[in-house]
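Missing here is one protein chain; the remaining ones are kept as they sit in the complex.
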Amino acid sequence: MFAIASMNGLVIGVIYALTALGVSLVVGIMNVVNFAHGEFYILAGYFSFLFANALGMPIIAAMGLAVALVFVFGLLVEYTLIRPTYGDDMYSLILTFILSIVLQNAYLFIFGPYPNKPPGWIKGATNIFDLFFYGNQRMAALVAGIAVIVVVFAMIKLTWFGRIIRAASQDRGMAELNGVNTTRLNMLSFGLGCALAAAAGVILAPVFPVTPTAGVPVALTAFVVVVLGGMGSMWGCIIGGLILGLVENLGAAYLSTGYKHVFGFVILIMVLAIRPSGLFGRKEA
Amino acid sequence: MTISLGESRLKSTPKILLCLAGLAVFALLPWTMGVYNQHVLIVCLFYTMMAASWNLLAGYTGQVSFGHAAFAGIGAYVSGILVVKAGLNPWGGVVIGTLCAAAFGFLVGLLCLRMGGIYLSLTTLGFSEILHIVINNEYEITRGTMGLQVPGLIENYSKIAYFYIFLAGALITLAVVYRLVHSNAGLNFRAVQNDERAASALGVDVVRTRLLAFTVSSALAGMAGALYGHYMLLITPHLPSLDQQFLVLSMTVIGGLGSFVGPVIGAFSLEILSEYIRAWGEYHVLVFGLVALFVARFAPKGIVGIYKAWRGKYRAATA
Amino acid sequence: MELIKGVGITKHFGGVKALSGVDFKVEQGTIVGLIGPNGAGKTTLFNIVAGAFPPTSGTVHFEGVDITGLPAYKICRRGVARTFQVTRPFGEMSCVENVAVGVVNHQPDASRAVWTQRAVECLRIVGLEGFESTEARHLNVVQKKKLEIARALATGPKLLMLDEVLGGLNSQEIQDAITFIRNLRDQLGLTILWIEHVMGAIMQATEKVIVLDQGRILMNGSPEEVVNDSRVIHAYLGD
Partner (left out) sequence: MRRICCFLVLAFAIACMATGPAWASDTIKVGVVGPRTGGAAATGKAFEEGIQLATDYVNANGGVLGKKIEIVFEDTAGAPDKAASGFERLATRDKVVMVLGESHSSAALAEIEVANRLKVPFMVVEAWADPITAKNYRYVFRAGPSNSGVVKSTIAQWVAAEKFKKVAIVAENTDWGLGIAELCKTALDAAGVENQSLVTERKSQDHYMELTKIKSFDPDAVLAFVYGTGLHYFVAQAGEVGLTPKAVILDGAGPPSLWPDFWPNVGDYGNLECFVSSMHEKVELTPLATEFRKSYVKAFGKNPTDYKSRSMFDAILIAADAINRAGSVDAEKLVDALEKTELTVTRGTARFGTEKGGPEYHHWMPPMLVIQWQDKEQVVLFPAEGATGKLKR
């Protein structure tokens, strides 16, 4: 029981970290919480389903195209909705909240209420050390999730764009003074945040098929992870995701399955009470 | 997010008389209509309470809480459970429900107000989720998704009587909000919303100010929820849900965030609009959301803002 | 008698030392200038005194009472008022309401009539008559600076801390401002700690000057002593 709970906790934790990464990036740079994050995730799931099943594209191509399209959609949303609200982080929250409801109902209208699942990459399950069976698709998702996280970290550590992102999330004003075009930076990072949601969506849709409202719990856990890890902290995101995944699964294994999702929130509230800025958050100056 | 208190303050006697006359006409309205429209009016009044109290928080102190529906749920469930399990008088239930919502509001506020801003939004969201799961799982006490059937506030069910109860509730809510934002604390609310640091440099206790707004707002939501439960005779987890939160938020934003009459206008126009577009079946939420999105994006001050801009132009043209 | 006294004030931001071991004091009823090149830590010192954040180490005493690390609003209520270098008006409130925020937290039981009257009076003192019901975001930069001072006055301060209030003024206006600030001291009995880049104004208006450089006190003394000190000239002009 402990072995599979830990294993599943790790896998789900990486998945949580991946979904939260986009939220964290956007919060760090723009101080905007994208409430519709889960709906971007779902959109990518639908796209990859459509391209792979209806148009018969190879699954990798379908996934890539889905992420690219969601990235573009993210840029559009930033341009039309978010940009006018800069400096008023509460109002962008309100707007994206309404957007999330609109998108959910648009999906219902377009794709119908039934779950949609793009084709899996790999079938079956593997016997792990004779302890338990574990779904192969999940392990593939784990590998893909880690790969995306590594790529994102490498990009932020090593590239020019990453340096700008780091500078801007440290001190916006300074970055602006040093000639960074923050308008374009915002647009790009919002798009990137959406693309990360999309990456999580295409990786996970074969495990958890998408429905119009399935984005809500995704976004909720992403928010918990982001607050847990500390707003805008990338490492916090990873650690927060893993903690949440482990706590939920061990809690479900040993305490109560019905309260699985409450454990995460309880941890969150404890962290807020003891260390309000989150595990890796900067204290407000 | 603009506020204009100075203007909307009731200064002159004619204005007060006009308001009273309008109120009198409104109070007689249900006698002229059928049962269903009476029901719609009552629901409008419920949303007026919810939107006005949420506006106190979001519009006047700039804290976007996603737990407002959850506090309404606390009011409703506390009252309902006490009445059903302990045989309390429903009116007593409403009072205790309101107090409990206030207490929870105080605690949640205490927890996250230090960090303010987005933390408050996300923590209230988490709180609302916890409450939702607990209500669903504690089936023996809350009856879960089945809903808790509760007795009414009055012996003989009558829409007209409920109308007056809800009218009184809405007036109490509006009076509390009005008193508060026009008191000295109201100045502090708005100062905190405009610029926290400048406010604290002028001696405003930011945490206390927010806590006050949060507690009062939660209490008012609790009262609205408790009354609603005893009107519907059934309390379900749909009351403290994000869907409800979405309605309350949209009503406030469409009516006019941070204006006194905005939430009232928003509550009435959206509830009546939704009664009409319900005929569109599965598309009505989509239409509703699109209207809210358009207004929020292009007229962030809502209907009240549009009216003011129009009046401003008109005055400029005639002057 | 010294109204405010700081001992060994040190502030680190992450790895950056903004202030290290700063000692200073301001005598009751004086106007003291605080100068230094950009990045010397002047505004950081203001923020620590006003309670915007606590120092890493060191103490601040006001009227002999330790106020180190108290929250800003408590320090304000004890009688320390400040303005911000980049003005922070409550943009969507009228000028009267902006100032009234200061009044009601100084006199919590003031009625609307009382605080309106007091706010109008403060606006008159700084020369913003006629702008009472204007929303603060519609003011120009100079008016916003005046509003900052009016708000600070409304809190009934003993110590007034001004952060670069002369920026954007022409020479005649600077002369008026100097007179105005001296009047605040002479007529209202305030003690003033003043960050300013306009050296001429500091020379004319202050009795004492504190010079900060790279987070340390370079020297303090009368304006004449300061301008003639080679270390100060060196700090400003470099090698």
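Structural remarks
Per-chain numbering from 1; labels A, B and C assigned in written order.
By our rule, contacts are C-beta pairs under 8 Å (C-beta built on N, C-alpha and C of every residue); 3 or more make two chains touch, one makes a residue touch a chain.
Computed from a prediction, not measured in an experiment: that's the story for all the values here.
Under the touch definition stated at the start, the shown chains contacted by the missing one in the entire complex are A, B. Considering the whole complex, the residue from A:Phe161, A:Phe208 or A:Trp235 that touches the absent chain is A:Phe208.
Residues of chain A that touch the chain left out of the display are 1, 4-5, 8, 12, 53, 105, 108, 112-117, 120, 123, 125, 132-135, 137-138, 208-209, 211, 213-214, 216-217, 249, 252-253, 256-258, 260-261. Where chain B meets the omitted chain, the residues involved are 34-36, 39, 43, 133, 136-137, 139, 143-147, 149, 157, 232-234, 236, 238-239, 243, 273, 275-282, 284-285, 287, 291, 294-295, 298-299, 306, 309.
By definition in this document, only the chains that are shown with their structure count from here on.
Interchain contacts link the chains end to end along an open line, per the touch definition above. Of all chains displayed, B has the C-alpha centre closest to the centre of the whole protein C-alpha set. Each chain gets a centre from the mean of its Cα atoms; for chain A and chain C, those two points are 46 Å apart. Between chain B and chain C the centroid-to-centroid distance comes to 42 Å (mean Cα coordinates, whole Å). Residue positions of chain B with contacts to 2 or more other chains are 1. For chain A, residues touching at least two other chains: there are none.
By the touch rule above, chain C contacts chain B in their complex via residues 50-52, 71-73, 76-77, 81-82, 84, 88-94, 97, 100-102, 104-106, 108, 110, 112, 115, 133, 151-152, 154-155. Interface of chain B with chain A (complex): residues 1, 58, 62-64, 66, 111-112, 114-115, 117-119, 121-123, 125-127, 129-130, 133-134, 137, 242, 246, 249-250, 253, 282-283, 285-286, 289-290, 292-293, 296-297, 300. Residue ranges on chain B touching chain C, taken from their complex, read 1-3, 5-6, 182, 184, 187-188, 190-191, 194-195, 197-206.
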